[in-house]
Each structure stands twice: as structure tokens, then as C-alpha cells.
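Removed: one protein chain of the complex. Kept in place: all other protein chains.
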């Protein structure tokens, strides 16, 4: 009988069960999931619910497509289990991220023969065109919302991007 | 992308991600589930897997019988969610537990008109009969395996007991 | 057959479609909002694309983003599921113009059946009964009584200007017609300055019965029997079953024939559902509307008929005929579905988004759970509150009820409130067990409970 066992453990300490019940009630009322209290040689830690972060992490790492069919190679959705490439690398360039406001294909220049809109190190000003994202045959110009200096171009020419993907970093 | 986010959080500290990856790999190799390291003002705690104790506890607290049908009132199996009655009360008598070696009905005397085999405070010696457990119409005498003093009788006369239930405490 | 199907939906129906694709050997692409990254439909698809932030109008309701996602992933078809863009004729047209097959009927048919008046007229033209009444307003009480006699009592007298329950009076028989008409007319005159009234047949204690239909490019038109969806609260279905405990074989045949006439007349394609009101005596039925998409409650039909509607939808859209085993289908047993919503049934059904600490779903014989959630999943606040469908299937209605009771008692969800305790009450109620409930039952039951 496990509940018995766990209470057995508790009863070896000098803790007042009524007090603990009060704390648990407070946790319920305020939606707390963890309570930790240290005082002299007394240390009480109450935790509610499952360790959700862990479960989510495990579930996120499910192989996309179950690893059965040969996984289609697209660069759109990063394999959920793999550590993400850019952004969080220790040596990632500093700066604020400019993320894609739409789904489509990323182009750095208006046409193949034209020069790139911008390069790393360029100074940009608000309203300046940074790139084009093609969606449904429409070329959408993505413009800077602030001025600054380009520290990174995160996406390769002609690559599909999804909503929220990092396009540039600007400082 | 949550993996990104969680790594983002990490990267705000001054922890070397490469070091952590190495530790995680070691944990994998040696089947460790937790890693904790404290040094000066540095405290790293890595935990793997779900909080199993928590999940088990939650699952154990499933209402027996789903709370649907009127719960049969038996004294055999304590409702798994409810706190157990005896044994673990803060003022439980000290002593070693003598638990039931079988399933059956507990009797403190050989027949209704006889006196009890033993009472609290009695001194018992090895081989002395402590009680009878009736199973399949057979009266099984339960004998003491050591000598000592009875500090508690945990079960009421004529009550069913299951394997492992505490019968007496002896000191 | 298609090579890649994009699923333009979320939650359990997205996962349902992804599973059907996998079993057909077709790749599936999930689209998702930022709030849905943890949904199981994203994890189990072959590929996935984030199309916007949480709110639907910035993600699942954006045709441009969905089409762009289809383009960059090379999808050749889009399954719209239910809700969102599934009955949006314009979206079906955009798909066509982009050479992406919309898995559903043509934009034209969606538009026809999406307009209540056109749908009603189409039904009438094909001998499918609609709630009868006057053609527009009646001149006076005498004129109104003539119409009421024609359509048969009871009738509802409705002021054209009426609203909020005002200018509306039922007349149960001829005797009370005149006084009720005048009451309705006067009230409307006083409240809205317009006393004009029209007459509509009043269906007492009506049942919501819907017929599942399928049609392909090869001349096959068929119906797969009915579902009873009368157990609803504020027009939201709570429990559905197949077959209906109300409908006789004779009425089933008549309703089935009417349904086939209707879909043939509009040259319907793919899966659809025709919703009817049926009177308490189960002698008459009245066309309400047609849904030109898959329904939430389609699994109860799947279980009883031993078929798979999502796969048939995909096959039909790809130009294939309806499967052989579906053409010769025979019903077997009984199925019941409970929609498990993240709502607090004891606090006016207020939504209860949040993190699910523990999710233990029932299993074993005859139990099917369609869900995108799991232990640790957080229900986002942006979408409708359904988090799972619990479907049971058994040899008889009696066993199905016992099974649903058993399954609901096993279902353990911690962290959020759900409708399960309320569904347990219904499943245990003598009215449900006897199959005696209409679309007003839940409201009546809740009112009675409140009075206690």
C-alpha cells in the first residue's frame, strides 16, 4: 500500500500534518505547483502535478513521421528532436532578430541579375527593403521596421521560410 | 519552436553548452537520471525522464472503481486515494511490525469463549501463537518468530487481512 | 492518388486526417499556429509549417498563408477538416486556381448549400420537406389561420421585425390562434413599430437527425445512415449516436431517399451531411441545412458502418470511386461519441484552458480516442474547447451505454476542467438510457438541476 509507505516516511519527521494540509490547500487556491521552505534544519518541499516540462520534451522528441517512411527532406520544419541550428549557438552574432511575417520563399535580390538588397555589415534604415518573400506568386517586399546594422543573414537564397523563422539579425 | 526557447534561456547564463552536452552524453551512457553539481555560486541540476514518483502517485489516486458504481464497502483493500488509518499515525507505537503471511480472517482467540492469545504489553517468546488466520475453513496459527513485548495489535477481531498487512508491533 | 496532402486544420481532426494519409501511403503536412507547436498533429505529420500566431484569423483562417505553405512543401491537395475554411467557397476557388485539389465539393456547391434560402429552395424543388409555412407575411389573423390549417397545428406566429423572443407566439390549435396572432402582432407593433407576421410550422420536441452522404465522380451516390445529435446545449452537440434510437427503418428509408435526391440534384461530390429536424413521434422530417464537409461526429458512422470517411474523402477527391466495401455496406452494432471539452460543466461551461497535468485515456475493447493532447500538453485559449472525442462501439445500444459509462469512469484528466462529469450524468440518466431526449433536453435538465 504505497500511500501508507509514503506517510510512513513523513511520520518519522516531526512535521505537523495539519500544517501541511493547510499549505496544500493554499497551493490549490493559488495554483502553485511547488512550495519550498528552508529554516534551520527544517526543509519542506511540496510539489504538485507531473514534471510537465520533461514530458513535453520527451514528446517533442518523437521522431517526426515515426521514423517509418523515408523522411521527406525539406528545410521548412526543423526536425523537432534535433537541436536548433542558428540563434542559440554560443557564437551567434548579437542583435535583434527580424523574423518572417509570412510563409513563402526567401529571396535576397529583386531578380537573379540584381545585387542583394543588403549584406552583413550594411547599415539599414527604417522602411528599407531587406528581402522578398514569394507566396502565391506574389513578391512581398519585407521592409526594416527600425534602423541598425545587419549582423547576420539567417536564411539562404531561395529557401522556404515559415512564419516566425529568423531572417536577419540587426544591431 | 520550444527547443529553441529553452536553449535560449540557458544561453542567458554563462554556462558552456558544450560542457552540458558532454554531461548529458555521459548520463545517457551510464543510465543516470539526475546530475547535480554545486561549486561556489554555481549550481547545475540536470534531471532526465519524467517525475515518475509524481505520475505514479497521481495514477494511484485514481478513484477505485471510477467513482461510478457505489463503492463496495470492504475493509480489505483501503481506498487507494485515502490516507491509511493505522500504522503511520504520528503516535504509532514503536516496534517491529509482524505482518500477515497469508490472506484470510484474523482471530485473536482459538474460539469465541476462549481468552485472547495475547494482549498489548504481553511478553512473547519465539514460537508462541499470536493469532489465527482463517483461510479456506482452515485455522492457521500464526506464531512469533522472535521474542519481545507486544506494543500494538493492528487488526480488529474477525477482520479480513491481506498478505503483508501489519498484524502486531513487537519491541 | 495524391503524393502530399496539406491538412488545413488543427487538433484532433488534423491528426485524424494525418493518420488516414499515413495509412493510404500519402505524405501529410501539418500547418500550425505558434500556439499549437506542441499539438500531436504537428509531431506526427511527415512535415509541418508554422503559419502564424495563435489567433485563428492570423493563422488557420488565412488562405494566403495556407496556400503558401502548400506551395513551399509541394502539396498537391488540401484537406480542410471542419470549421475554419472548410465551407469557404472562396478558399476552394483559390485552391483550384493554384492547381491544388480542395478535398470537398466544388466551390459552386459550397456556395449553393451555404446560402440558407437557396438550400431550402433546392430541397423543396427536390421533394425534400422543409418546415412549411406562409410565403412571407400574412395579411391578418384570418389569412394566417388559413395558412396554419394548411401546414397543420401547432404553428409558430413570428413577427418579421421580432427578436429576442418578442413578437413570437406559438398556437397549439385553431381555438387559440386568433388571440395568439393578435398578441404577437401587437407586441411587435409596440416594440418594433411593425406588426407584420408570418406563420411557420412548429416542430414540437424536435430531434436533430443528420444523414451522412458520399458521392464520387463515377456515378456513385450513397448515404451511410443517420446520426442522432439531439443531445446538445445551445446548439453545441455533446453526445452523438449511430443509429438513432428514435428512427424506424421505414423513416430511415424515406429520409435516406430524400437525401440522395438532394445530392443528385446538385451533382454533389465528396462527403457531406444533411441535417433534419424530426418530430417527437418520428413520423415527419424537415430539412434544416447541408454541411458540405466532414463532421466532428463522423466516427460513430465509421464504427457502425465499418468504413472510413476521411479516406473516402481523399479517394473521391483523387478521382477514385468509393471503396467497394463501402458501396456494399451493412450497419453492425451501435456507436456513441462524447465530445470531451475543456470546460467547467458546473460553472456555466466556461472554457478551461491550461496545462494538463495527467492524461490517462480509457482503452480496451470497443473504445476509440481521437485526440491531439497528452500528459503535459497545454490547451491554448484561442480555439474551441474540444480536446478529445471518446467513441465507443458495441453490439447493441445497451452495451454501448455500459461501455461509455466504463470508459468515462476510466478517463482521468488533471489540471483542467472537462465536460466528463456532466456526460457521466447524462449517460446515467433514465431518459438517455431509454433514448428519450430531444434538442431541448439538456437545457431542461440543467434548469431542473438549478431549481433543486
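We call the chains A, B and C, going by the order they appear; numbering starts again at 1 in every chain.
Here, contacts are C-beta pairs under 8 Å (C-beta built on N, C-alpha and C of every residue); 3 or more make two chains touch, one makes a residue touch a chain.
As the structure is a computational prediction, the values presented were derived from the model and not from experiment.
Colleague: Touching the absent chain in the whole complex: find that residue among C:212, C:230 or C:371.
Modeller: Looking across C:212, C:230 or C:371, the contact with the absent chain belongs to C:371.
Colleague: Per the definition of touch given earlier, which of C:82, C:153, C:192 or C:360 contacts the omitted chain?
Modeller: C:360
Colleague: With the missing chain put back, one of C:1, C:61, C:151 or C:399 would touch it. Which one?
Modeller: Of the listed residues, the one touching the omitted chain is C:399.
Colleague: Check the options C:93, C:320, C:344 or C:410 and report the residue that touches the missing chain.
Modeller: Of these options, the touching residue for the absent chain is C:410.
Colleague: For review purposes, identify every residue of chain C that touches the missing chain, sorted by number.
Modeller: Residues touching the hidden chain, for chain C, are 15-16, 19-20, 22-25, 44, 299, 302, 306-308, 323, 325, 332-333, 360-361, 363-371, 374-375, 395-396, 399, 402-403, 405-406, 409-410.
Colleague: Name, in rising order, the residues on chain B that touch the hidden chain in the full complex.
Modeller: 48-50, 52-56, 59-60, 62, 64-66, 68-69, 71-72, 74, 76-77, 80, 102-105, 135-136, 160-165
In this text, only the chains that are shown with their structure count from here on.
Colleague: Please tell me the distance, in whole Å, between the geometric centres of chain B and chain C computed from their C-alpha atoms.
Modeller: Taking the average C-alpha coordinate of chain B and of chain C, the gap between them is 50 Å.
Colleague: Express in whole angstrom the distance between the two chain centres, defined as the mean CA positions of chain A and chain B.
Modeller: Comparing mean C-alpha positions, chain B is 41 Å from chain A.
Colleague: Distance-wise, how many Å sit between the C-alpha centres of chain A and chain C, to the nearest whole number?
Modeller: Chain centroid spacing, chain A to chain C, equals 36 Å.
Colleague: Return the residues of chain A touching two or more other chains; collapse runs of consecutive numbers into ranges.
Modeller: Each of 49-50, 54-56, 60, 80, 164 in chain A touches at least two other chains.
Colleague: Specify, in ascending order, the residues of chain C that touch 2 or more different other chains.
Modeller: 38, 357-358, 375, 414
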